[in-house]
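Only one protein chain is missing; all other protein chains are in place.
Coming up: chain A.
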Amino acid sequence: MKNENYFTKGDKTVDPPQTFFHLKGAANIWRIIPFLIAALILIPIAVVFSSVFMPANDVWQHLVETTLLTLLINTFWLALGVLTGSALLGVSLAWFTAVYEFPGSRFFSWALLLPLAIPAYVTAFVVLGLFDYTGPIQTNLRTWLGTELPWFPDLYGRSGVILVMTLAFYPYVYLMARNAFLTQGKRLLEVAQSLGLNQRQGFFKVSLPMARPWIAGGLMLTLMETLADFGTVAIFNYDTFTTAIYKAWFGLFSLPAASQLASLLILIVFVVIIAEQQFRIRMRYAETKRSARVDRIALSGWRSSAVACFAASVLFLAFILPIIQLSIWAIQSLMESFDQRYFEFLFHSVLLSAAATLITCFAALLLVYAARLYSDTTTRIAVRIATIGYALPGAVLAVGIFIPVVWVDDLLNAWWLKLFQVEIGFLIQGTLGVMLIAYMTRFLAVGHYPIDSAMQRITRNIDEAAMGFGLTGWSILRRIHLPILKTGIFTAAALVFVDVMKEMPITLMTRPFGWDTLAVRIFALTSEGEWEHAALPAVTLVMAGLVPIILLMRQTDK
């Protein structure tokens, strides 16, 4: 996560392409590509925004009067709760594993990332199933006590959602903060000590303030995920903007109202995006060299046991317990779930993910090459816009893409009717193509980052050195670029594939009728409380989700 600034390219000259794209006509195409891709993102944003100015219709009026205040309050408390929880868990765990030696510290330093493999909505239904009145915990407590329980925490509510999302999202803060603490190294803490501060004072006066941009960056990612989340809040029946958009569209059948809700959500998201950019810029200034020594301070006695217990219980709650419960359910329901239809869902998921991965990585490669050929300001802005989709909630994108699609469909229909007096029905909406474009806009940043980092390693001098040996055009591409970019492309593909597989709101809202995937299946089953039957698809998603986590772990040092 070191070179996260997309701004600073190796060299900033705007010379005409000196590399292997010598064709004059081709150069112009490369100039346009970033703008075309950026437009794909800007259209849904513009569509959703424009609905702010739409005349208020009845449905919207109804929503404003009945639910809007609740949505705002719910969103506010959810965001506050998840941010607080993730900050506490993420920063403390990052500090312990980066600086101290305690039993299992090496294990925990990578294992604490594992919860990222479980989609939040899976953790959600596992927690609900576990702590339900009929769930194993309450049932066992009742038989053990031989009486009704006088009181049991009610997880169907704000605290439950906050708990689940904190357990699911704290690794973002953990990852960023740990990276910051590791790059600081022990050195600055030693400086603080040589200036008369003890270790605790050193943490609060040096390490924590220095890690602030990273921690804030991690928190902004967490906030984006929280605002974008659909599955978790749907399972908890905790209404936020994403579920309200879904209900307005599929419950009240009002796409305009959904769009107006989406425009409010996008306003909130924009504030977050701007904040995140600011922190990212500050991270660059505060960056220090990674110190060569990674020896950690040994904790002794009760402190080391306390820290180990803390790390273990977080890992247990966020990963081990859900996995155990999922496995039990999956085995129990194996006979019923493991049928023809399971393979159909799996096939749909894999097909969609593979196709989306292909076009996303292709678009990312185009972007990276275009930015390599032209590194002027406008191109760089276009690239940034093109990769902003990671911040847009899937529900917003779904609405923003669907509205213009419906519009084009209607237009085509009208023309056809005028010309041939025949109804052709809808050509575009409800096709996989719409879904794939939505996925690409959402996950382009995920695919762009690893490929872009790999490209940073191919300097212009490398190209020129290759040309000095008489290589040209395609042979440079094949013999120099491809081998260097290979791992970057592979990482990008793995990340996008898994993200699409876990994706819920876009799939749910734009899929062709009856085209169910594993994620959609989980949504359908959990909305009826059938936790056990949702376990097998969930286990499948978790196993896929482990792939990018393993990739990530290989990058972080142990």
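Here, a residue touches a chain if its C-beta (ideal position, glycine included) is under 8 Å from a C-beta of that chain, and two chains touch if they have at least 3 such contacts; residues count from 1.
We adopt the following convention: contacts and distances are computed from a predicted model.
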Among "Iron(III) transport system ATP-binding protein", "PqqA peptide cyclase", "ABC-2 type transporter transmembrane domain-containing protein" or "Propanediol dehydratase small subunit", UniProt-listed name of the chain not shown: "Iron(III) transport system ATP-binding protein"
Sole contact to the chain not displayed, among A:I32, A:V64, A:L88 or A:L195: A:L195
Selected from A:I33, A:V99, A:V206 or A:L352 as touching the chain missing from the view: A:V206
Among A:R187, A:R479 or A:R554, residue touching the chain not depicted: A:R187
Positions on chain A contacted by the hidden chain, ascending: 187-188, 190-198, 205-206, 209-210, 212, 285-289, 291
